[in-house]
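Structure incoming, see below.
Every protein chain except one is present and positioned as in the full complex.
On to subunit A.
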Amino acid sequence: MKDLKTGAKLHPAAQMYATEHADGKLSRREFLTRTTALGVSAAAAYGLIGLPAPAQAQEAKVGGKIRVAMEVKGTKDPRLADWPQIANIYRGWLEYLIQYNNDGSFEGRLLESWEANEDATQYILKVRPGITWNNGDPFTADDVVRNFARWTDGNVEGNAMASRFPGLVDPETKTLRDGAVVKVDDMTVQLNLTASDIAVVPNLADYPAAVVHSSFQDGQDPSTNPIGTGPYVPQEVSVGQRAILVRAPNHTWWGGTAPLDEIHYIDFGTDPAAMVALFSSDEVDANYESVGEFIDILDGMGLVKEELVTASTIVVRMNSTSDLYKDRAVRSAIQLAVDPKVVLELGYNNLGATGENHHMFPIHPEYPELPKQVINPAGLMPALEAAGLKDVEFEVISLDDGWEAATTAAVQAQLKDAGMKIKHTVMPGSTFWNDWQKYPFSSTTWNHRPLAVQNMSLAYTSTGSWNETGMANPEFDALMAQALAIADADKRRELAAKMGTILQEEGYIINPFSRSLYSHHKEGFAGLEHHPSFEHHHYKWSMA
């Protein structure tokens, strides 16, 4: 236990990262992501690299309301939440142990601090004192332990958290292992993992990891009995119409006073053209996301633009269960016939950066620099001919939504130019997502995750729950198991380079670009910075 001191001792790796940052090996965002994931407070992290912590906004003006255009989906048991929009509503009253901020750092919310041991197999979590639920109960270590049991329950169909903490789960019962999460005292919880896991902190910050009260029943809609620790409560949640958050009555929020009195989410559908009309007719103050050509139009209307470069991306992937894409040579030829630059321009108006067909981006701490792939459209037809697929008509499937469809169409056009017979089928979201993992060739959007290994372990290991390619490469699986035990991003980078190479060589995915994300709001509001995973941090919002 000697290297698990819960005092203010800095994690040894933090100092090392600071040196790397000084040498220019680490960007500021990467430095912050890594050190804060190790339990160093954001202020201390900024201090290590000789920067002042970003000044807390001056006392924000209290009062006012905001109307945000966002799809209002039904709230459901947080661990089942499958869209950030769902979480953005219950975020009003349910809070998180740890929060991922849009500068790449992790901030303790319900936790005051946390500390990992050197090989990331043991974490000490310190509960923030003085937090109460809005029914008056104090928030203690018991609440933390109980929520870990909820998250790790793999017997619940659709539990998005179940696969996140493999080191805490008993594989026999698919529930929390005895002794995995221990209450040390009322304010301290200790996690004992069976294997190193560096993703514990990012996972605790992800949107299904909202912390619920002991009276919450499994599977219940959290808005029916809104007991939480947060500053707001739901006044109304009408699916497809609107949701209204108002200040929780008779509740002293631990964070002080959240500035806005009311937050209205109004569902105007998903048509981006409607958003222009809504802003011009003063129906909304802010939107959820601005896309494509509408970014310029909204800029032109004098709205404030929020921009954020992320690792959100689109993957146009083949699936090995289809006879057409069984052959690695075919897959590689298809992958290399598509020029990411062209796809970025046609599919997303150049509002992002090109990708390298391995689902890792410079924003990730372990991003490896791999030799550039050579785009070779001329190689496509010989490969198809060799596989006897010259006259087969291929099909690529996508959502019918704006940029997903445009990107997929750009991929299809390039393959067509290279000589392949291929058609593009679009589907509405209601049918598309039913079989999204099974289509032979289709496009999927992937949200930003703080560490590259997080997406890669979900999507490309043979046991990954969101594996949509059918890829099962034992070498990749073994490398991933190792990588997930290495907290040091530099060492992990070597493995990441190998995994990236495997992904490129397997040829399952065309990963043309990562997106910048944008949203717009009217002047007169502050704190509405865009977040890499579309999280709305309501307490930061205020009238300017």
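The rule we apply is simple: a contact is a pair of C-beta atoms (placed from the backbone, for glycine too) under 8 Å apart; a residue touches a chain by one contact, two chains touch by 3 or more; residues count from 1.
We take it that contacts and distances are computed from a predicted model.
Candidate names were "Anti-sigma factor antagonist", "ABC transporter permease", "Glycerol transport system ATP-binding protein" or "Phosphoribosylformylglycinamidine synthase subunit PurL", and the UniProt protein name of the unshown chain is "ABC transporter permease".
Within the full complex, the residue among A:Gly158, A:Gly179, A:Gly256 or A:Gly524 touching the omitted chain is A:Gly158. In the complete assembly, the contact with the undisplayed chain comes from A:Ser280, out of A:Thr19, A:Ser280 or A:Asn350.
Across A:Gln15, A:Thr224 or A:Thr257, the residue that sits in touch with the chain not pictured is A:Thr224. Where subunit A meets the missing chain, the touching residues are 74-76, 80-83, 155, 157-160, 217-221, 224-225, 237-241, 266-269, 274, 276-278, 280-281, 283, 301, 428, 430-431, 433-434, 436-437, 465-466.
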